[in-house]
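All protein chains but one are shown at their positions in the complex.
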Amino acid sequence: MPEQSMIAALRAGLREEMARDARVVLLGEDIGAAGGIFNATQGLRREFGEARVWDMPLAEGAIVGISIGAAMGGLRPVAEIGFADYLLGAMHQIVNEAAKLRYRSGGEWTCPIVIRAPYGGGGGGPDHTQNVEAFFAHVPGLKVVIPSSPADMKGLIKAAIRDGDPVIFLEPKRIYHDPVGEVPDAEYIVPLGVASVCRAGTDASVITYGAMVKESLAAAEVLAAEDGIQVEVVDVRTLQPLDFATIATSVHKTTRAVVFHEAVRFAGFGAEIAAFIAETCFDDLASPVLRVGARSLPTPAAPELERAVLPHAATLIDAVRHLVAY
Amino acid sequence: MPEQSMIAALRAGLREEMARDARVVLLGEDIGAAGGIFNATQGLRREFGEARVWDMPLAEGAIVGISIGAAMGGLRPVAEIGFADYLLGAMHQIVNEAAKLRYRSGGEWTCPIVIRAPYGGGGGGPDHTQNVEAFFAHVPGLKVVIPSSPADMKGLIKAAIRDGDPVIFLEPKRIYHDPVGEVPDAEYIVPLGVASVCRAGTDASVITYGAMVKESLAAAEVLAAEDGIQVEVVDVRTLQPLDFATIATSVHKTTRAVVFHEAVRFAGFGAEIAAFIAETCFDDLASPVLRVGARSLPTPAAPELERAVLPHAATLIDAVRHLVAY
Amino acid sequence: MRESDHDLLRWARIDARRLSLDVSREHLLRWYRQMLLARLVDDRLADLRAGGYASGGASCRGHEAAQIGCIAALSIGTDFILPYYRDLAAMLALGMPPRAIFLNQLSRGSDPISNGRMRPAQWNSRALNVISASGLVGTQTLHAAGIAFAARIRGEAAVALTFFGEGATSQGDFHEALNFAGLHHLPVIFVCENNGIALSTPQGTQMPVQHVADRAAAYGMPGVIVDGTDLLAVIATARDAFANARAGKGPTLIEVVVPRLATDAPDPRDPVLALRGYLLSRQDLTDAQDERLRADLGIMIDAALQEAVNAPSPDPATVAEHLFSDSGASSRKEA
Partner (left out) sequence: MRESDHDLLRWARIDARRLSLDVSREHLLRWYRQMLLARLVDDRLADLRAGGYASGGASCRGHEAAQIGCIAALSIGTDFILPYYRDLAAMLALGMPPRAIFLNQLSRGSDPISNGRMRPAQWNSRALNVISASGLVGTQTLHAAGIAFAARIRGEAAVALTFFGEGATSQGDFHEALNFAGLHHLPVIFVCENNGIALSTPQGTQMPVQHVADRAAAYGMPGVIVDGTDLLAVIATARDAFANARAGKGPTLIEVVVPRLATDAPDPRDPVLALRGYLLSRQDLTDAQDERLRADLGIMIDAALQEAVNAPSPDPATVAEHLFSDSGASSRKEA
């Protein structure tokens, strides 16, 4: 199998779906000749023509609102928003319109759109690194997907495009180029709603997603080598639908859980996972469910400051040690 | 002490602060002669003049964005948004601008604005009843306040207006007229960040806020009368800052906790409270921390359907019984 | 348009010849029937609200000719309609049955507009190509641009017709929608039903220009002002706009100037009276025929209302339906 980066796998997934389904069109700022800020759409206009890849005016609410209309008009729009922070300018269209169209029309109108956005840390400062997943996960009618590996990136974007409902597809931009990983040659999709156990373990479960999967795997190696602790790493892959069963099964086995994400810990999506575990696995738990996330601060631009706010492998290692020693 | 409704107490609070501080101005749609959709500002234009109460064009992003500018220009704007659902159209200004101004300017510019909005169930359907508090509680730089009684309404709006930072002030519209309650005559504020134990109890803690406080108190009476269960009801009053200590003290005493809000349970703010209790009070807990909230659906307009989606006293009673029997 | 302009405008100057419109008696009577139907249904809705049997929804009184004139120019089944809450007359003219309106107003389980899920008047009908209306003012303008965009890409003949009030033009969505539609010459018709007031806020407190149509130039599209109580003038204007849209000449912003009539008082600006007067003057209608028509419509409407009153409330067991598609791998349970 060929090795690919996340961004190459994304591009390949977009390309396959565009080739498969003529209704798939891309909309975004500077995604045509320029190929997008992170080159996700590079070459796609040349391959599929101008009518399939649209450079949009600088207005994120419009990109989403027009995508919603285009979906009702029979297309399968994939909207790129340059940074997830810009999604805030489209919240009314996403939350009040896209999420509710099917429900409010008794199923008569639907909104099969994908809204893709690079997100999270890795430089950019308070308004270009926000972890926005909690906003969307709370909204009935939206699906929320966050890939962590090249193979998942490709399989999940394809599933998202084929899905009949609005999907918020958040791409951890700091790992666009790393990890590189094997991506199957044959056609495949990764279904929404199925978590992945990335590493089996017996002593503690780390429930995570996105860029923190890589950090978790790194932490697991350290904990195995230095402490003899075998950590099981569960990548939820989709926040909505959330694969409760896989999480519960893992915690039942390990009796200990840390929920780990890059987003601000306070009222972050990790609270849902932790609250779920604390309720459902109460009798299994040997120690409290811990959460590791960012401090309650904007993410500063200077690398030294960003590191002081966002969590990383070392933060997780401390938490797991604390948990096992509890 | 005179008895007042929530809406009357709110109006009284606005009025006192406008009288006290000439920098306080009100901005919103139809708040002048019309007095706002729920009459929160009725009579204030007549009393304070046109320059203090502004009917704004129909654009919520503009109401917030202009308030932000006005705050930097030396005013203390209080913006009314007709329904909290319309706040989605101002998210970029609230989250990317208001919340970050002080931080990004190293404290040189500040944003002392209050954004008030009626919110939650009680009729209105999917786009006029949303419980939006989780969106804001997750954002560092914002404060989030939700009053549940007339006395708190007045004391909290006054504290919010005097606060030096942006405050999202969410008013449970279904209880604007009920409960009616005593409101002190003398000048007072209710400080942000201090929870209130509304009812003392020994057997279980209900952590709640907003319109669900009344439901909790009703449930507590039923549980006391029918089951001999003494429930302690904690109204957090402000979600950010959250009074962790009062919550922990209560759970330490009762050993059992239910977190109860009207918002969708999944990834709601209750998850934060539940995850906090599950972590911090692990050794105190006799049973799992339960959460009661709305189903993962938009809130339909028909009363029969709304009741099927939103939680109420009966839902809480079931949860407490389950918990105590655990 | 300033508030006072409403008084300066001269209403009810209906005249097919002046417009060089070739309309038959059958056409005129069909439109008159639509106007009357809208008025009579609107009256019933007002009664229901006054009686406390229903809440929500807004009267279309005064807007009938404006709405029906635009609908008269479209191609039903091909074109898309993106209405707002005030567009009762448009819905009835399209063929939405009064029964549906009443079931919706009373939030019945068999409400075909939203299954009892939305407040009244958030119109919707897949069969009629009416896009489900949001309760949020202005958002549909972007959806209209998106539908027209899809039609362009798919090579379909559809035109998107969207309605909104003058208050809605204060929203950024309006700007973004007109910009995009103008940029790509999309087949959209933006109809602003300018009644001079948004809830309590007069136009002069919303915008610094006299006419909404004055803004069309900023988007490279024609802006047309038309007396919205003159059915034939609206039809002529809308037909031009549709012809342009279908010919690939792009969008039009039509400002239909209308009065917001009180529900109870007769008004010289009333578009129904105006059309009636015109028909009488042409001898296309007699007083007796008019009475008969009203009586027939009244009987039909009352039957529809009775049916809705008797219809059962929504079944809570259905509340989770239609949140997501349940097709394929991503079907799911409620979280």
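Chains: A, B and C, in written order; residue numbering restarts at 1 for each.
Simple rule for what comes next: a residue touches a chain if its C-beta (ideal position, glycine included) is under 8 Å from a C-beta of that chain, and two chains touch if they have at least 3 such contacts.
Because the structure is a prediction, the values reported are computed rather than measured.
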Query raised in the report: Among the chains included here, which ones are touched by the excluded chain in the whole complex?
Result: A, B, C
Query raised in the report: Of the residues B:A70, B:A220, B:V234 or B:A302, which one touches the chain left out of the display?
Result: B:A70
Query - Contact residue for the chain not shown (choose from A:D85, A:E133 or A:E171) - result: A:D85
Query raised in the report: Hey, which of B:Q4, B:Q240 or B:T254 is the one touching the hidden chain?
Result: B:Q240
**Report entry** Touch criterion as defined above, residue of A:L26, A:A59, A:I115 or A:L290 at the omitted chain
**Finding:** A:A59
Query raised in the report: Hey, which chain C residues sit against the chain that's not shown?
Result: 170-176, 179, 182-183, 205-209, 214-215, 217-221
Query raised in the report: At which residues does chain A meet the chain that is not included here?
Result: 29-30, 32-34, 55, 57-59, 61-62, 85-86, 89, 123-128, 265-266, 295-298, 300-305, 307-309
Report summary line: Where chain B meets the chain that is not shown, the residues are 25, 51, 56-57, 59, 61-62, 65-75, 77, 92-93, 96-97, 100-110, 140-141, 143, 159, 162-165, 189, 191-193, 240-242
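Definition applied: only the chains that are shown with their structure count from here on.
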Report summary line: Top of the farthest list for chain C, CA-centroid basis, is A
**Report entry** Pair with more cross-chain C-beta pairs in contact, given A-C and B-C
**Finding:** A-C
Requested in this report: Calculate how many whole Å lie between the centre of chain A and the centre of chain B, each centre taken as the average of the chain's C-alpha atoms.
Outcome: 30
Report summary line: The distance between the C-alpha centres of chain A and chain C, rounded to whole Å, is 41
Report task. Compute the distance, rounded to whole Å, between the mean C-alpha positions of chain B and chain C. Result -> 37
Requested in this report: Spell out, as numbers or ranges, the residues of chain C touching 2 or more other chains.
Outcome: 114, 117-118, 122, 134-136, 172, 323, 335
Report task. Would you please write down the residue numbers of chain B that are in contact with two or more other chains? Result -> 85-86, 89, 125-127, 266, 296-298
